[in-house]
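The structure that follows is given in the form of structure tokens.
With one protein chain removed, the remaining protein chains of the complex are shown where they sit.
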Amino acid sequence: MSTLSEGQAQARSATEAARERTFGPLYSRNALAVVARGLMAAKSSTWLVLVSGFFEPVLYLVSMGVGLGPIVGNVAGPGGQQISYAAYIAPALLAVSAMNGAIYDSTWNVFFKMNFAKLYQGMLYTSLGPLDVAIGEIFLALLRGLLYATGFTAVMAVMGLVTTVWAILIIPASVLIAFGFASFGMGITSFMKTFQQMDWINFFLLPMFLFSATFYPLSVYPQYIQWLIQALPLWHGVELLRQISIGSFSAATAVHVAYYLVMIVLGIMLTTGRLRKLFLK
Amino acid sequence: MSFCGIAGFLQKIVQWLFQVFPGSTSVLWVHNEATRSFATPSSSQMNPAAVITAEKLTKTYGDLTAVDAISFEVPAGESFGLLGPNGAGKSTTMKMIGGVSQRTSGKLSIMGLDPETHGPEVRAHLGVVPQQDNLDEELKVRENLIVYGRYFGLPLSYLRPKADELLEFAQLSDKAKSRVDALSGGMKRRLTIARSLINEPKILLLDEPTTGLDPQARHILWDRLFRLKEQGVTLILTTHYMDEAEQLCDRLIVVDKGKIMAEGSPSSLIREYSTREVLELRFGSERNATIGAELGGIGERVETLPDRVLIYADNGESALEQVSARHLRPLTSLVRRSSLEDVFLRLTGRSLVD
Partner (left out) sequence: MTDNQLPTAAGTLRAHAPEVSAGRARRWGSFYYAEQVLRVMRGYGWSVFLYSVGQPVAYLFAMGIGLASLVDANNLAAFGGVNYLTFIAPALLVSSAVMTASGDFSYPIMDGFKWRRVFYGPHASPLVPQQIAAGHIMASALKFLLQSAVYFAIVAMFGASPSPWGWVSAIVATVAGLSFGLPLMAYASSITKDSGQFALVQRFIVVPLFLFSGTFFPLDSLPLGVRWIGWISPVWHGTQLGRVFTYGLEESPVLTLVHVVFLLGTAAAGWTLTRRRFVRRMGA
């Protein structure tokens, strides 16, 4: 055990070190404490609630795939080959689920903890910085996304919708998608003040869910609407997972991945900027 | 649904619309209502001056007896207090008076009416300030008053100016258009009181009106309540603060574990259960008990508490001299007037607020 004076010296140098770090008082390199707290809270919450998030895309897949599938018949996949309707919508539903989960965790969840449960105020009275909190929350969101994606891919396999070993890459790819949405979502939430403003998030998400070539190919739209949808993030996620699911890659694959990498970088920049503004005035 | 049912329903909607948008025709309905006479309740065996009469009032929740056969009467215009620690049964009693909790046994009458059978009529006479504010946080401050008044069927032509008057009374005029969640605790409390006055009640029930407020907010509130008392409003309040009871109550009952321990005016209770003055001595927490045992014979009574020793005497200074004469040196000593706190201590052997 170190002596008192040594301890003080360490503490002082730690403070100085913190001042000199790039993110300074924003970050104390202790996001793990936030993650640990999140896992502890998850343990004491109703497990059924946690599990229920996994079922939503599965229910959609079963309903649309089994109920509507026989009526629709086969659809042209990414490489032009004919695939069943269930195989066509399954990766799209996973992308949607990754988006919804990440957005929920980084917006509603953060908004509630920030404004109502006052959880972050308590955390920020400790040596944690806002960036620790942000990173911790995003990590938790991705962990959950990872679990759901793994489960969903297993369901796809059981339903006979997995035909290539490439399909295993669906899991990391959907975490990538979740990361993109989560990093942006948190930055956007920092602008929100009331529940009504939070409602507007749905106004954006719902059309994106329905129109991003989720249930039918983009070709049904006129050219200018196709361009609009191709500019939105979800379409890239849907296409990326769809390509992976049948192992049909093209130059577009790299574009989709790059889209998300850029989104993650911009999202983190936005979030950090906002945190700096909110907490370090 | 039969045709008559639908017709009746439509008629109700039309009549309701008239109330929301009072025009010339609405007078018809008001007139209609006002001429409806209510059966005068029999009050032969009850004190005619009493606005509230409780007789062996009891409330049990399973095995727990929250209120244990208490009896009291409150005459019109009196300010009546229920004093006791948390869990003494004060709030339960208040809820039964307000007709929002059914009693297990006993009799209860408010303005000659039984709240169990005439809930709406009883509550129409009352203004209620509950222990927890239950303001509508989604409405603005002024809207809270108006909406509440609508529950009494009061027309908007009355409610609009009335709301402004009450806001002034509650010193909230400049907050009229604010959201409720932007108010401080004291302001919310005052708004709740203003809301309870919207129907001009003759009886006001206040359940721990100042718990959780800072000293300044409490004084503002007491001032408002005192004005109401001057207007002849009957105040029924529960509290576990001695100073509040002494400030506001003409008469009070001390309640503990659902039973009435004593009844009277604050000064008469002090006279009866305590002495004029109290000498408080501190010898340090380790020595209070041993030294307390050596103080016998000084004053009328010695009470040893973990943190101090209390000597009840009519003359505190002379008691202190007697202590010094025994060569006992307290760390601190204080002579003060007796308070209801001492009455409670005497009656129950416990402090009121831990």
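The chains carry the letters A and B, assigned in the order they are written, with residues numbered from 1 in each.
Basically, a contact is a pair of C-beta atoms (placed from the backbone, for glycine too) under 8 Å apart; a residue touches a chain by one contact, two chains touch by 3 or more.
All values derive from a computational prediction rather than experimental measurement.
Student: So which of B:86, B:102 or B:184 would be touching the chain we can't see?
Tutor: Here the residue in touch with the unshown chain is B:102.
Student: Where the complex has a chain not shown, which of B:141, B:213 or B:228 is the residue touching it?
Tutor: Answer from the full complex: B:228 touches the omitted chain.
Student: Have a look at B:89, B:130 or B:258 and name the one touching the chain we're not showing.
Tutor: Touches the omitted chain: B:130.
Student: For chain A, which residues reach the chain that was dropped from this view?
Tutor: The list for chain A reads 45-46, 48-49, 52-53, 55-56, 59-60, 62-64, 66-68, 70-73, 75, 85, 195-196, 199-200, 202-203, 206-207, 210-211, 215-216, 220-221.
Student: For chain B, which positions touch the chain that isn't shown here?
Tutor: Residues touching the hidden chain, for chain B, are 12-13, 15-16, 19-20, 30, 33-34, 36, 38, 98, 100-102, 111, 118-121, 123-126, 128, 130, 132, 134-139, 143, 147-148, 150-154, 158, 161-162, 165-166, 168-169, 171, 195-201, 227-228, 230-231.
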